Each structure stands twice: as C-alpha cells, then as structure tokens.
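Encoded as structure tokens, the structure appears first; notes follow it.
One protein chain omitted, others in place.
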Amino acid sequence: MDYAGSEPGVAGLHVPPLAVPNQRRSDGTPPITSTKIVVSGGFGVGKTTLVASVSEIEPLTTESVMTVMSESTDRLDGLPDKTTTTVAMDFGRVTLESDLVLYLFGTPGQGRFQFMWDDLVRGAVGAIVMVDTRRVEECFPAIDYFERSGLPFVVAINMFDGSPMYEESDLRDALSLRPETPLIECDARNRRSSAEALAQVVVHALRMVGAR
Amino acid sequence: MLRKILIVGAGQAGLQLALGLQARGYEVTVMSDRTPDEIRAGDVMSTQCMFGTALGHERALGLDLWDATAPRVEGVGVSVAGPDGTRAVDWLGRLDAYGQSVDQRIKMAEWLDLFVARGGGLVVHPVAVSDIEWYGGNFDLVLLAAGKGPLAGMFDRDSLRSPYERPMRSLAVAYVHGLAPRPDRDTGAVQCNLIPGVGELFVIPALTLSGPCDILFFEGVPGGPLDVFQGIRSPQGRLNLTLSLMRQYVPWEYERTTTGVELTDSGATLCGRYAPTVRRPVAQLECGAPVLGVADVVVANDPITGQGSNNAARCAAIYLSAIEERGERPFDRAWMEATFEAYWSSVAPATKWTNAMLSPPPPHVLDLIAAAQSRQPIADRFANGFDEPADFEHWFFDPTKAATYVTTLDGNDA
Partner (left out) sequence: MVADDGGRGSASRSARVRPYALTQGRTAPGHILFVETLVTTLDCEQGEESALDAGRRDMPEVRAIIVLCRGVRSVAEVSALLNLPLGVVRVLISDLAAQGRISVYQTAGDTGRPDRALLERLLGGLRRL
C-alpha cells in the first residue's frame, strides 16, 4: 500500500514507507533502528549519484532557505547585507536488515553551509568526502570540518572521464590528509563500488571505536 | 488562556526569557542549534562578565546558580601602556556590587537542561529562514534570540543607530589556568589594559568547566599588530601568540604568566570579529506575521566594554514584563516596536559608551583617566559605569561636564 501517494499535496511522489518486521513493541509499533552516513564534497562531485546508486528509493530533497554571510566561516562575523540562499540536501534510504535502515545524506561541502552540517553529523556513523581530482581544493572545508568534529570519515576519489591520475601519496599530500584517514577510489554510478565506499566508512568507524 | 511562545536561540537572552516565561505559565518552545551536551563540549563563546544589575535580573528568577562558586569581580582596573613597557596609568576602581563571569558553556547548558526538566519544549534544530516563515503564523509570539549569527540578517540594519560599518576590533580569547594574581591586589578585578593605537588586553576572572580560571582577551585595532590571529586554528597556537603579544605590549601582565599558564580545555579559545550593529526590531514575514528580535540580534555592540550579556539580561527582563503586561492582547507589530524601544532606551547609553571606546579617546577622556590615578572617586565612578553606563552621560562624554566634575571633587577634597 502506498500511503504517501494518497496524500493531498504530495501527488506524484510514490515513496513507500519502510517495510517493517512483524513483531511489535509494547506501544504496538514494530522494532526498527535507523542510522546515517553523510556524503559531502564540492559542487557536482557526484554526491547525489552515489546516494542514488545505493538507495532503494529515488533520492528525496529537503531545502532550507538561509541568510548567508559574505565571505567568512567564522561564527563571530557580522552581516553587511541581507542575502539568502537555498541549500538542498538530498538523501536516500537503504534497508540493510528487516529492522535496520541506513539513510544517506548528501550535502554541499562549501564552508558557509557548515551551519547545516552540525545537524547532519549529530549521531552519524561517519562521512564520505568525495573528491574530483580536477578540483581537489573544493573538498578542503569538508575535510577540515570532519577532522575537527571527530566524525570518522573517508576520502573517496570519484573518477571522472579525463580526471588526472595521481599517486596515492601525492594525493594524500595535496589533501594534507592525516595518516589515519583512509583514501579510496570509487565510481559513484556503480552500486557495488558505492556500497563498498560506504562499507569503508563503517570499517573506519569500527577502527575508531576500537581506538577509544 | 495559555499563550504559545517560540524562542529561537538558547543564549543568555533566549534562555533567561524562556525560563522566566515558563515560570509564569506560558507554553514555551525553545529552538537551539545544539544540545546541552554539545554546548558543554563546544568552544567558548564570550568572556560574559556580568555586573550587579544584570546578575540581579538572574537572581530575581532564581537563575543565579553559580553565585557561590564563580569568582567575584570586585573592581575594574585600568592600565595605560606607556613607552618601553611601562604603565603611564594604573589604578583600580571599586564596584558597589560585584560582577561575575560564568562560562556560557556551563550556564546555557544548565539552563537548557533546567528548562526541559520543568516541562519546556526543546527542539534541536538549526533554524533557517524557511522555518521561520511558518512559525510566524503558528505561535502567538515568535522571538528571535539567535545572537550575531546569520539569522540576524532577517532584520534590517538601522544605519542611524549604527555608526560603524565594519568590525572595529579583531577579537582573540583564551581561557587559562595558572595565571598568577597581581602582587599588589587582594580583590578579584577585571583588568583593562589600554595600548594606545593598538588595542586592549582584558584579563577577566571567570568560572569555567574545570573551575575558576582567568580569561585573556585581546581586542586589536584592525590591521594593527594585534590583528594577527586569522588563520591560526590550533588552540595552543592561539595561546602562544597571545602570550608573545602580552610580552611585547603589556609586560606587566605577561609577568603573571611566567609561572606557566595552560588552556583550560581544548575549546578554550575563540577568534573573530564583527561589526557593531543595531537593527530594526521587527522582521516581517511573507505571510505578514511579525517576528521580534532579542538582544544581540537587534543590538550587537563590540565587547570592548563587556556589555552584551548585561544588555541581553536587561532585554530578557524588559521583554518578560512587556509580555506579561500584554495579557490576552495580540503581540502585534506596534507592541513589538514599543517593547523594543523600551529595551533600546535602557541600552542606548551602553551602546553610546561602547562606540565611543572604539575610537581614539578625545583629550578630556585621557585627562579623566589620568586624573583617576590620584582621585579614587573617579576610578570608582568609572568602574561602576560598567554596571550603569547611563551615568557616563553626566561626567564622561562632555568636556565641560568632565571638567566641572573634577573641579567639584577637588573642591571637596580641599
């Protein structure tokens, strides 16, 4: 049954609710646990593609209109004038066990969107920072942010046609990665490759749990 | 009739007001971008020294939970750097009522927990403009108390009340343990070290997560020798820079660090800058509903005079009684404008004084500061101005009034 489709105002969206186990908890609701991984990186780097290739639903979008500050990323800075921008966050969903569902949130990695990141990062398993080797510097704010927040993250090179190939050590240098931060390659269009990139995030998170 | 009030922002003003309204039976929802634990684990946000009147507002609501544990600020010391590391001026004014600085990470986290424990609605969410459009039509009153952050941009700048367009100081704060007391003093005091043309160093006794501490707070004239913290991200790097600048510009304060100071915790530093800005108090939403700005959202002064938290406490107190007095009547735009004007008239003196301190002092102010060296009443009156800036109008700004005041004092002494 498709509840969403029968909803006024949401015609055209046919996103089924979660398939749930048969058991019931004391309040009559089924047992089920959710968690999330954040996918970040510069514009057009393949975030939505990665989310879509793993998700069991068409990626959905929530948008926020924010006032934006001129240049700086500093919480203290003032605002010369009123400007607003719309930030879109898209996400997908994948049911991994009958009672375990993983959400994937794709979010722009520019410094001024950090405002939204705290919210996304809260409680997350970890993050993927996607990098296009033609524009590596675009991922710097995301890397800085995740290093500072202590969230386990891996850096994934998304290979585009015509992307220059680099030695891993050169890339690590260019990105000033800490030695413990995994650097992997992935093809965001490929489901297996994307799932493996996500698995690497979990592996890294497990390592960090062990290190605690 | 239970009235529903939404407060966006869990800072000094938002939470003081939320707890006050809650105690009076309003149904209050607070939206905070962080949980209490995240606030505790985050970076310092201010030096937040509050004086007698503002502490009194907290006490009146039973929110003075750190009165017994936070170090007391009994005075305000002023030193002016002279050539070659000497002090041209060095005196201490006594406060009639003590001040205190309680790390906002402690206070806001605890107040937020208290608010929730008392049944308040807490929604953890980084509020965006798109959210506010809806709230406007669905609460009896929406108060925006989100401080100097991007949301303040919803409110138009009031250029008549905002003399500066740019930041007037770069700010660098470090909370430390291990600062030696001043050898010549037995009371806790905020120490203001003025370095002409360069900036200021404030040293403020405070209570932080790990107990009593001191805050080293540089205010640097933009582009000047203290405006050098940009790009230094590591807390230790910031402290090291603070210490080396102290050594160069305020060696008498640097002396106090030589037994070894260390940062109180990994979040103990803060650097940045902002333009002092007064805004129009009401933001009109697309749906037509008005939103009222609170404290720093509408009046953000440079921290050079340590007035922002004091003003925020005043704002919460004034808004609280205005909301109560309003009873069942609608919180419309006219009420909002009038409520803000009541607040503005209480903080206009602090704003005027703060803006004055950001510019090079005129000769008569230099004379007053020098005169306080040998006239304790001037020192005391200056110190108590931090609590009641309206008093400066009577003796500080106007050269004639200043001269008359000093003459009267000297006449009495003779």
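Should a chain be cited, it is by its letter among A and B, assigned in written order, with residues numbered from 1 in that chain.
Simple rule for what comes next: a residue touches a chain if its C-beta (ideal position, glycine included) is under 8 Å from a C-beta of that chain, and two chains touch if they have at least 3 such contacts.
Predicted, not measured: the structure shown is a model, and the values here were computed from it.
Engineer: The complex has one chain that is not drawn here; which of the drawn chains does it touch?
Structural biologist: The chain that is not shown touches these displayed chains: A, B.
Engineer: Just one of A:15, A:68 or A:184 touches the chain that is missing; which is it?
Structural biologist: Of the candidates A:15, A:68 or A:184, A:15 is in touch with the missing chain.
Engineer: Who touches the missing chain here, B:2, B:68 or B:160?
Structural biologist: B:2
Engineer: Footprint of the hidden chain on subunit B, which residues?
Structural biologist: Touch with the absent chain occurs at residues 2-4, 6, 27, 29, 31, 35, 116-117, 119-125, 127-128, 130-135, 137-140.
Engineer: State which residues belonging to subunit A touch the missing partner chain.
Structural biologist: Touching the missing chain: residues 3-4, 6-10, 13, 15-18, 20, 27-30, 32-36, 54, 60-64, 91, 93-94, 96-97, 100-103, 105, 119-120, 122-125, 191-192, 195-196, 198-199, 202-203, 205-206, 209-210.
Here, only the chains that are shown with their structure count from here on.
Engineer: Cα centroid separation between subunit A and subunit B, in whole Å?
Structural biologist: 37
Engineer: For subunit A, which residues are in contact with subunit B within the complex?
Structural biologist: Subunit A reaches subunit B through residues 63-69, 72, 74-84, 87, 115-116, 118-119, 122.
Engineer: Please give the residue numbers of subunit B that touch subunit A in the complex, ascending.
Structural biologist: 33-35, 38, 124-126, 128-131, 148-154, 156-157, 165, 167, 171, 270-275, 277, 300
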